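Here the complex is missing one protein chain, while the rest keep their positions.
The letters A, B and C name the chains in turn, as written, and every chain counts its residues from 1.
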Amino acid sequence: MNTDQPLHWLLGRLDISALPILPAIRNPTPSEFVAAGAALAVIVGAFAALAFLTWFRLWTPLWRDWLTSTDHKRIGIMYVVLAIVMMARGVIEAGVMRTQQAFGLGGGFLTPEHFSELFTTHGTIMIFFVAMPLIAGIVNYIMPLQIGARDMSFPVMNQISLGLTATGAALVMISLVLAQFSNGTWAAYPPYTGLDFNPGTGPDYWIWTIVFSGIGSTLSGINFAVTIYKERAPGMTLFRMPVFCWTVLCTAIIMIFALPPLTVAALMLGADRYLDFHFFTNDLGGNMMNFVNLFWLFGHPEVYLLVIPAYGVLSETVATFSGKRIYGYTSMVYATMAIAVLSFCVWLHHFFTMGQSANVNIVFGVASMMIAVPTGVKVYNWMATMFRGRIRMTVPMIYAIGFFYLFVIGGLTGVILANPTITYQVHNTLFLVAHFHNVIIPGVVFGLLSGYHYWFPKAFGFRLHEGWGRLIALCWIFGFSLAFLPLYALGFMGMPRRTANFTDPAYLPLLYVALFGAAILLVAVVSILIQLWVSVRRREELAVPLGDPWNGRTLEWATPSPPPPYNFAILPQVRCIDDFADAKATGRAYAEPGADAYEDIEMPDNTPIGVFLCIGTTVLGLALVFYIWWLAIASFVAMTLVFIVRSFRVSSSHVIPAAEIAAAHRHWLDQVRAAAPVTRLEETHSANRGLAVLERPEMTGAAQ
Amino acid sequence: MNDQDHSAELRSYLVGFAAALALTLAAFALVLWGGLSRGTTIATIGAFALVQMIVHLRFFLHIDLSRQKREDLQLILFSVLLLAIMAVGTIWIMGNLATRM
Amino acid sequence: MKNRQGPGRFLFGLAATLFIALAGCSDNRSSFLDPAGPIAAAQKAHLLEVIGWTMIAIVPVFVLVPLMLWRYRYRNAKARYAPDWAFSGLLDTVMWGVPFLIVAVLATLLWYSTHALDPYKPIASDEPPLEVRVVGLDWKWLFIYPDLGIATVNELAIPENTSVALDLTSDTVMQSFLIPALAGQIYTMPGMRTRLHLLADEPGRFEGMNAQFTGTGFTKQKFATLAMSRGDFDAWVARVRAEGTPLDAATYARLAAASTGAEAKAALKAGAGPQDVIYFSSVTPDLFAEIMHRYMQGTPVPPKLQPGAVGYESDAEETR
Partner (left out) sequence: MKHPILHPGLNLGPHHGQTHASAEKAVFGFWVFLMSDLIIFGLMFATYATMSNPVGLAGGPGPKEAFDLTSVFIQTMILLVSSLTFGFASLALRHEAGRGRIALWLVVTLLLGLAFLGFELRDFAHMVEIGAVPSRSGYLSAFWGLVPLHGAHVAAGCVWILVMLAQMATLGLVSVVKTRLLRLGLFWHFLDLVWIGIFTIVYLSGLAS
């Protein structure tokens, strides 16, 4: 770039023109103002956060209790917080895009360049830094509790995974302030993202964002899988695990095996850009089709990585709020596994139109359709779970209903897309955009929101405000329908995706509807924060410290809310599926253990390694983006050295004495004994302190 | 420490080494002096490589069929299955595209 | 517009009326739901078939969910409550079996239609096909008629009821060629040739486009497909020959620079035709092959010589 600059060796290609404020001053258009405003927002937000922490003297607790913690529950919460911060940006970008398209007849207020950055970052952020961290967070929090474990198998690695995910997020955020992120779509197909066509910093930002967070997710996957294999409580055989844990196992498998193709593809693109390799270039025998192939080798399993845990959450909530065991447990498990394995067999359906022969397309098309079978089984199983249940229309259940209607439509359009002949037409149109939002929002987002409502009281000891929750859920359902169903029609009308502006006025009415829907979605998102605020204010009234507000069925409800750092005072002895429900029915629950049942518990110490690696890799990423070679080498060497030096420390755990555990546990049991259990009618009232009345058919007088 | 165990295990390493050595030598020899057609040569050395990988897994990495815990073998077989889907799929797709462009 | 009353179509009614009313009647047709050729018509028919079959599995969900919610609501003490009932072999067989059968049917349809509509497969017709070579440029389409010796930018004229055989490539990044009312899309890639066959069975004006995002001018990369009678087509060819300018290497180099059709038209000072359309009266023979082979010679194509790249110089070719 600027090799003649005197400080070239020091600053690489980083110079003053990298700041987005300048173009806005030089060329004051709305588009530039949006960019400058975003940069300012990041800076102001960062300073506000720093000020907040300093003002309330929160640095020490933040460091001691959170950043250096190896407790899976705290790491889980940090993942969710990270996701929510990133969500703010993703949502705003989505809103801006919808607005631009509604005004896009013949121009609009954004430049095409800016629009392309928006959908690229929106796609990247939503997938990698909203959906994935949310899932990692909920899994981290819930899965060890559900299998009766004390922690993850590798608590330190767990923290490192979080750190690497945060690195990716940090790079995306920094790109708002320093130079630009990619405009090459979230799939970043070369040669468009190659050096010849895109010499700027954008694709490099994309590469390092993806590589670091991808490695973090791979490590998470390993951690989840090993935890499920090795940390289950006595008696918890694989086929007694809650369905959610099965879905976590399947998702972990996808993380372990599907992220490597992405890492490979991104690093090859990096080799092309940095080292003059020719993997994907136009000339000298490069083959860009292989990038497309490798990307979707990751990309398809990735979307199932997102949705499978959501299926797991729904399996828990539908069963709990129908007051029944999940129908067809074994069927459910096999269906999930089938989806996970099939997800590796269909990637070509994202490029049916690349020119391969009909036979190739047929094989992958049929494989794609096959996924409808196990997915259908899951949907039917949930319906059968409601059959002869006693269904409460609580917030998680409303999301489940939204799921049944809307996700099934999205799945149907997926099956339509699995037909190469039809995809020839609707590929790359808004029909496709509608499809994937239609599976992601009613599938993944509704599932996760359902889980958020369901498990929030477990994590924080109080319920979320129910009234706001219902309002939000309805906003999501109707907002989604208005925002995305019109896009199917626009796709049929031939409107391509990634269109910043257009000349056909026929698109307008539907785009207005979509804008209106997006506005409702925005209300929903903001209301989530309001609801959180309201609930925190009223936490006394909503408190459920005894731990079981929903008459839960699985082990996580057999602990106080929030659970102690060691989760279980005494590791549970599991006898069957839905062990806690069985324990309550047979009177095993809340039993006072003998005095000698308590043992000392060894817990891992805090460590700053995750934070350190997060900072190190962020610096490394920036150095690479801006060609600051000395800094890249320095940060890499520093990280390696710290890693090695640290490995010479042997002991890194502390012991919680049995007496302390016994005291805490007895205190909780006393509270339970003193409390008045509530029926499900009072579930959402302040009488609910987290202890449930046993409601068996023989007791309630219902027909059996 | 158990001397009997020790020598049995030592022997197992040596057996593995000898088998691996033989297979490697055979593969190199075939390419250097085999005189078979290119296709046959590649197929044969491919087969040798597969067998040698199994030898390594068995004698160096201690994966075999007779154990109580099955996670290891399952894990490896599953990984190999997925890898086969990905690699064979890639080669098939790219090969097919190459013939049509 | 054609009559779209018919059995089985009502399923699609709601959505279809909405956008056919909006889009179908404009004079620039851009939807395969308003097809103008056998390929697009078959694609539409296949879409409706797929929707029809899947309804067997979908409708029960829509109907049964509300029934169940009502019947088994918490307050309804009359409904049966069976908290431990969790399996029925018969039900399970139905749950796996029915979707499986539907998928089997759909897979059969898919097999036939994918073979029948393979874009590489020529369309049977009595007359010999019209051959057109298509080059995707940033941000416009170049159409070369090798047998007629003419070329155009952003205007593809074809005689009706004649099959058209397109050979496509790109002289920049990867693009995707699509004329919704006539046929599905196919990628175009530098150094490679893909194929597409189509046929218009009625005259009309059909929008074509690049559907794969390629940068700032991407949304301007649209073109008109004009299907016309033989006579009109011959007149059109004559007009291009008469009004166009020659397309030689130097002109091509300038045309290939990143620009929209209208910008290129201004840069080349081309007069004839609509505002983003350029006519060329003659074409260097083998231009298409040259474009493709440039990438296959085992020599680097530096940005200077690479259309669409940052740093492309349209006169570099001559000074080389």
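Methods note: a residue touches a chain if its C-beta (ideal position, glycine included) is under 8 Å from a C-beta of that chain, and two chains touch if they have at least 3 such contacts.
Because the structure is predicted, anything quoted here is derived from the model rather than measured.
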Chains still shown that are in contact with the chain withheld from the display: A, B, C
Residue of A:R64, A:K230, A:H667 or A:H685 in touch with the missing chain, whole complex considered: A:K230
Chain not shown, touching residues in chain C: 296-299
Touching residues (missing chain, whole complex) on chain B: 1-2, 5-6, 9-10, 13-14, 16-17, 20-21, 24, 27-28, 31-32, 38, 41-42, 45-46, 48-49, 52-53, 56-57, 60-63, 67-69, 71-73, 75-76, 79, 82-83, 86-87, 90-91, 94-95, 98
Residues of chain A in contact with the chain not shown: 153-154, 218, 221-223, 225-226, 229-231, 256-257, 259-261, 263-264, 268, 271-272, 275-279, 281, 283-287, 290, 294, 297, 644, 647-648, 650
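Going forward, only the chains that are shown with their structure count from here on.
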Separation of mean Cα positions, chain B and chain A [Å, integer]: 38
Residue list for chain C, restricted to those that touch at least two other chains: 120, 189, 192, 194
Touching two or more other chains - residue numbers and ranges from chain A: 289, 354-355, 357
Interfacial residue positions of chain C with respect to chain A in the complex: 15, 18-19, 22-23, 26, 28, 30-33, 40, 42-43, 46-47, 50-51, 54, 57-58, 61-62, 64-65, 68-69, 72-74, 77-88, 91-92, 95-96, 98-100, 102-103, 106-107, 109-111, 113-115, 117-120, 172-174, 176, 178, 180, 183-187, 189-192, 194-195, 207, 209-219, 222, 295, 298-301, 303, 306, 308-311
Chain A residues within the chain C interface of the complex: 111-113, 116, 183, 185, 189-192, 196-199, 282-285, 288-289, 322-331, 351, 353-355, 357-358, 361-362, 365-366, 369-370, 372-373, 376-377, 379-381, 383-384, 386-393, 401, 404-405, 408, 412, 415-416, 418-425, 427-429, 488-490, 492-494, 496-504, 506, 509-510, 680-681, 696-697, 700-704
Chain B residues within the chain C interface of the complex: 100-101
